[in-house]
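One structure follows; several queries about it will come next.
Shown here: the complex without one of its protein chains, the others still in place.
Chain IDs A and B follow the sequence of writing; residue 1 opens each chain.
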Amino acid sequence: GYGRFGLYYQEDAANETTITSRFRLQIDATAESDAGVTFGARVRMQQDNDDPIDTGDVAADGFSPSGTFRGDRVSTGMNGVRFFARAGGLEVGVGNIFGALESMPGQYPIDLGLTGLGYEYTAYNFRGAAYDSDEGGSAGLGGVEVIYTYGDFTVHASFDKTDSVAGDGNLDGDRAAIYGAYAWNGWTFALGLQDSDVDTDTEVTASVSGDIGPANVTLAYADNGTDGDHWVLAGRFDVGASTNIEAYVADADYFDEESYGIDFNHSLGGGTSLRGGIVKYSSGTTAADLGVRFNF
Amino acid sequence: GYGRFGLYYQEDAANETTITSRFRLQIDATAESDAGVTFGARVRMQQDNDDPIDTGDVAADGFSPSGTFRGDRVSTGMNGVRFFARAGGLEVGVGNIFGALESMPGQYPIDLGLTGLGYEYTAYNFRGAAYDSDEGGSAGLGGVEVIYTYGDFTVHASFDKTDSVAGDGNLDGDRAAIYGAYAWNGWTFALGLQDSDVDTDTEVTASVSGDIGPANVTLAYADNGTDGDHWVLAGRFDVGASTNIEAYVADADYFDEESYGIDFNHSLGGGTSLRGGIVKYSSGTTAADLGVRFNF
Partner (left out) sequence: GYGRFGLYYQEDAANETTITSRFRLQIDATAESDAGVTFGARVRMQQDNDDPIDTGDVAADGFSPSGTFRGDRVSTGMNGVRFFARAGGLEVGVGNIFGALESMPGQYPIDLGLTGLGYEYTAYNFRGAAYDSDEGGSAGLGGVEVIYTYGDFTVHASFDKTDSVAGDGNLDGDRAAIYGAYAWNGWTFALGLQDSDVDTDTEVTASVSGDIGPANVTLAYADNGTDGDHWVLAGRFDVGASTNIEAYVADADYFDEESYGIDFNHSLGGGTSLRGGIVKYSSGTTAADLGVRFNF
């Protein structure tokens, strides 16, 4: 797992400058059959600075950008579990699945600053099944996925249920997604397709990424259903042996404005790093963070 | 601990075929005094496929047989803790105690299929104190037990409080249970007695189990208070080096129909196994499961 802590600034928030932190303990439990099939489970125990610890603190006043603790959870235990069986290049997963679109190359071209700073550079915009580090994800929603890797080619299909009417004892919708990716001469091409009963979910997404001189560059696009298109151009540049700089520009039909940002990551050795970034969100709000991350 | 996942089918359920899963991480923490007394605690962190992860998901729509997540818990943390002190053949436990009747030989003659498939082959029918893997059990209800083993003889007495009026700040009832078991020539005889202020709790239960040719057979009976009698006949048969088959038939005064089922367990090596079973519940409903279990 890892820990991170530092400062987060967000213009015009209830608390403009707050202390941001995350603790993530990851447990990967596995066993291998005599025939070489690996069975396993992944769980995370995670806590963010704006998570309530006690049931009495849910949505209470807190020193977060919004001024309150999150209202939907008590984040002190395990997230939804992902189970898998893996043999050769084939893996089947159930529960809190990774999700095909979430796992597709080019959806996370960079990881901006200390905290991710809004992830507006993720083209599919979380409009599909995704591994959830502090809630249930598709666990309990019928999540199933198959991942197959053959040489330079990867294909990943996922399925889960969606719910359009809460509280009627029925998950009434389905969501199926698939991506294929191919690595060729240092470039990676990926195409994802999804059929979902939620009409603002992603329908098509594509990405290409590779090195251009000293930079790793990604161009990604998504057709996010009735909400329209999302474009991302992002790059990462090494500056010196232990520092890199990342930057992006993104636009979407549902953005008020173009979104862009830049960060730096400086390794301090031993699994520790200093990170910071600044972003202008699609809402027009400026945000920035700065702090340390340590892996354990 | 262990993980398991697979499919569960239940006739006429809101969701007839669902993905079933469980993750169980067991922590046994102990210390030993200079005089050789072991003090310890057992906790489990467990999550089932129909457990809500967030407070906001309690009783929400989920892909479980009932169509919803469980309504009484957020199952992402530790269960009730069992504490114990052990020396020689004597063990004292407090908290989320094992419970005398729950621990008595013959109450779990088999473990049907992947998920247990209803446990209608447990004669005392959970009408007594029992270790609870995902809730509190007798922790906080004054649970205490003493277990003594001397050669082929075991005796186990447990005590906890019961509550007949919720929310009055008073646990108004008591429950005391004891069993004695004797192993003789490959046969195990056990007798359990209970005195409880809950009048549907078990009063008397008895079992005998042993090998008849290639089969391990158990006959168990319980007088479950004002709800009447419960009879179980169960057996396990090895078929080949790594496979066994289990089957049972049970009847009780509170059953609509006779209950019966059959399963197989096939070891895949390395602590992994393929398991499946089919059962006709006492309600007349047919259910089945199939999947893998892996120990870690």
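Just so it is clear, contacts are C-beta pairs under 8 Å (C-beta built on N, C-alpha and C of every residue); 3 or more make two chains touch, one makes a residue touch a chain.
Predicted model, so just to flag it, every value in this text is computed and none were measured.
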Residue, one of A:21, A:125 or A:188, that touches the chain absent here: A:21
Touching residue (missing chain; options A:170, A:272 or A:285): A:272
Sole contact to the chain not displayed, among B:74, B:114 or B:250: B:74
Chain A, residues in touch with the chain not shown (by the definition above): 1, 3, 5, 14-15, 18-19, 21, 23, 25, 45, 47, 49-57, 60-64, 66-69, 74, 76-77, 268-272, 292, 294-296
Residue ranges of chain B at the interface with the undisplayed chain: 27, 29-35, 37, 39-41, 43, 55, 58, 71-74, 76-81, 83, 85, 94-95, 135-136, 139-144, 161, 163, 165-171
